[in-house]
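Removed: one protein chain of the complex. Kept in place: all other protein chains.
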Amino acid sequence: MIVANAAAVASGAHEAHEHTHYTTTSLDNRKIAIWAFIGSECMLFASLISTYLVYKGRSVVGPFPHEAWTSPAGQLFKPILNIPVTSASTFVLLMSSLFMVLALAAVENKGKPGYEGLQGSSKFWLLATALAGATFLGFQAYEFTSFVHEGLTIRTNLFGTSFFTLTGFHGTHVAVGVLWLMTLLFIDIRRGLGPADAIIVDICALYWHFVDVVWIAIFTLVYLIK
Amino acid sequence: MSNDRAHADSTHEHPSWKQYKWVALWLTLITALEVWAYYMPAFVASPMYKPAILVMMVIKFAIVVMFYMHLKYDNKIFRVLFTGPLFIAACTLIAYVFLFAYRPVG
Partner (left out) sequence: MALSAATPAHASATARGASQSPEPSGLWSWLTTVDHKKIGILYLYTALFYLLVGGLEAVLIRTQLARPNQSVVSAETYNQLFTMHGTTMVFLVIMPLSAAFFNYLIPLQIGARDVAFPRLNAFSYWVYALGGLFITLPIFFGVAPNGGWFGYAPLSGPTYGGGFNMDFWVLGLQILGISSLAAAFNFITTIINLRAPGMTLMRMPMFTWMSLVVQFLVILAFPVITAALFFLQFDRFFGTNFFVVQAGGDPLLWQHLFWVFGHPEVYILILPAFGLVSEVLPTNSRKPLFGYNVMAYSGIMIGFLGFGVWAHHMFAVGMGPVADSIFSMTTMLIGLPTGVKIFNWIATMYGGSLRFPTSMKFAIGLIAMFTIGGISGVMHSSPPSDLQQTDSYFVVAHIHYVLYGGAMMGIFAGIYHYFPKITGRLMNERIGTWHFWLNFVGLNLTFFPMHFSGMLGMPRRIYTYDAGQGWDLFNMISTSGTYLLLVAGLLFAFNFFWSRKHGTLAGNDPWGAPTLEWSIPSPPPEYNFAQIPEVTSRYPLWDLKAPGTMAGIEHSHADAASINSAHAVPMHEETERRTARELGIPMPFPTVKPFMVAVGILVTFSGLIVMHAGKFPLAMTMMLGGASFMVGSLYAWLTSPLE
C-alpha cells in the first residue's frame, strides 16, 4: 500500500532492500496488501452502488435522472443526467488506464530497445495518466455544479443523496489516485524511476485500474439503465 | 532483492504494447456500443436492453482486470484475493436488489 512504499520511495529502493527478506511466496508484501485492499474496496463500492440501486425510482420529488419532472410550483426539470458529456469523461478515464499501463511498461523496461523516446518515457505517461484523471475530475466538477444550478443537491431528494454520495466517493478515490501519480512523477523527475521501482508503480497502477473499473460499473448502472 | 521479486512474478508473459492498445480499442468500442444502444428507444424498451448492457459492463470489467491489472498473468494468489471478495460483493448487491424489491401484498 502507499504506507509501505516508504523506504523504496525516498531512499531509491536501495537502502531498505540491502538484505534479502524471506517471503513464502516470492511475491512483494505490498502487492499482496494492495490486492487485499482492492478486495475490500469491492465491498465498499458494492454497498454504495446497492444503495443507489435500491433507492432508484423512490425519490418523492424531482429532478430525476432519466425523466422530466414538473414541480408542484410548476417548474419544469428535464432529465438531469447528461449522457454525452459523461460518455466523454468515461472515455477519458478508460484512456487513462491505457496511459497507466504504458507508464508501468516504461518503468519496467527502461533502457531496453523499443522503449526509447516518448514511447518509453515514464514521465510522459505518468503525466498523461494524471492529466486524464484530472480531466475526468474536471468533468465531474462540471457535472456537479451544473446539477446544483439545475436544482439538484445532495439534499434535494433520494436521487441527489445517493448519486452525489456514490459519485463523490468515486471522485475522491480518483483524486487520491491523481495525487499518488503526481508523487510518482515527482520522484521520477527527481531521481528517476527504474525497473527496481516497478513495484511501487505497479501498486499505484492496480489502484488506478480498480478506480477505473468501478467507474465502468457506475457508468452502466447509473447512467445507462433507466 | 526487489528485482528478484519482480522477476519471480514476471517470469510469465507480459502483454505487449500491441496487446494493450487492442484492449484500449475494445474498451472504446464496447463503450461506444453501450452509448449507441442507449440512444435506440426501441432497444431500450425491449427486455434485452438491461441484460445486454450488463453483459457489456462485465466484459469491460473483466478485460481491464485480466489484462491491465494483469490478473490473468500473475500468481494465483491474487486471483483468489480478488475474486473471493468480488463474488461476495456481487452476491450481496444482488441480494439487496431483491430484498428491497419486495412489496407486501395489500
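First chain written, first letter: the chains are A and B, and each begins at residue 1.
Going forward, contacts are C-beta pairs under 8 Å (C-beta built on N, C-alpha and C of every residue); 3 or more make two chains touch, one makes a residue touch a chain.
Note that the coordinates shown come from a computational prediction; the quantities given were computed from them, not determined experimentally.
Enquirer: Which of these, A:37, A:77 or A:115, touches the one chain of the complex that we don't see?
Expert: Result: among the candidates, A:37 touches the missing chain.
Enquirer: Of the listed residues A:87, A:121, A:157 or A:220, which contacts the missing chain in the full complex?
Expert: Residue touching the absent chain, from the options given: A:157.
Enquirer: In the full complex, which bits of chain A touch the chain not displayed? Write them out.
Expert: Chain A touches the missing chain through residues 1-7, 9-11, 15-16, 18-25, 27, 29, 32-33, 36-37, 39-41, 43-44, 47-48, 51, 54-55, 58-61, 154-155, 157-158, 160-162, 165.
Enquirer: Can you name the residues of chain B that touch the chain not displayed here?
Expert: 77, 84-85, 88-89, 91-92, 96, 98-100, 102, 104
Just so it is clear, only the chains that are shown with their structure count from here on.
Enquirer: Where the CA atoms of chain A average out and where those of chain B average out, how many Å apart are those spots?
Expert: Computed value for the inter-centroid distance: 15 Å.
Enquirer: What part of chain A is in contact with chain B in the complex they form?
Expert: Going by the criterion above, the answer is residues 8, 13, 17, 20, 23, 25-28, 31-32, 35-36, 38-40, 42-43, 45-47, 49-50, 53-54, 83, 87, 90-91, 94-95, 97-98, 100-102, 105, 108, 114, 119, 195-196, 198-199, 205-206, 209-210, 212-213, 216-217, 220-221, 224-226.
Enquirer: Going by the contact rule at the top, pick out the chain B residues touching chain A in the complex.
Expert: Those in contact with chain A are residues 1-6, 8-10, 14, 17, 20-21, 23-24, 27-28, 31, 34-35, 37-39, 44, 50, 53-54, 56-57, 60-61, 64-65, 68-69, 75, 77-78, 81-82, 84-86, 88-90, 92-93, 96-97, 100.
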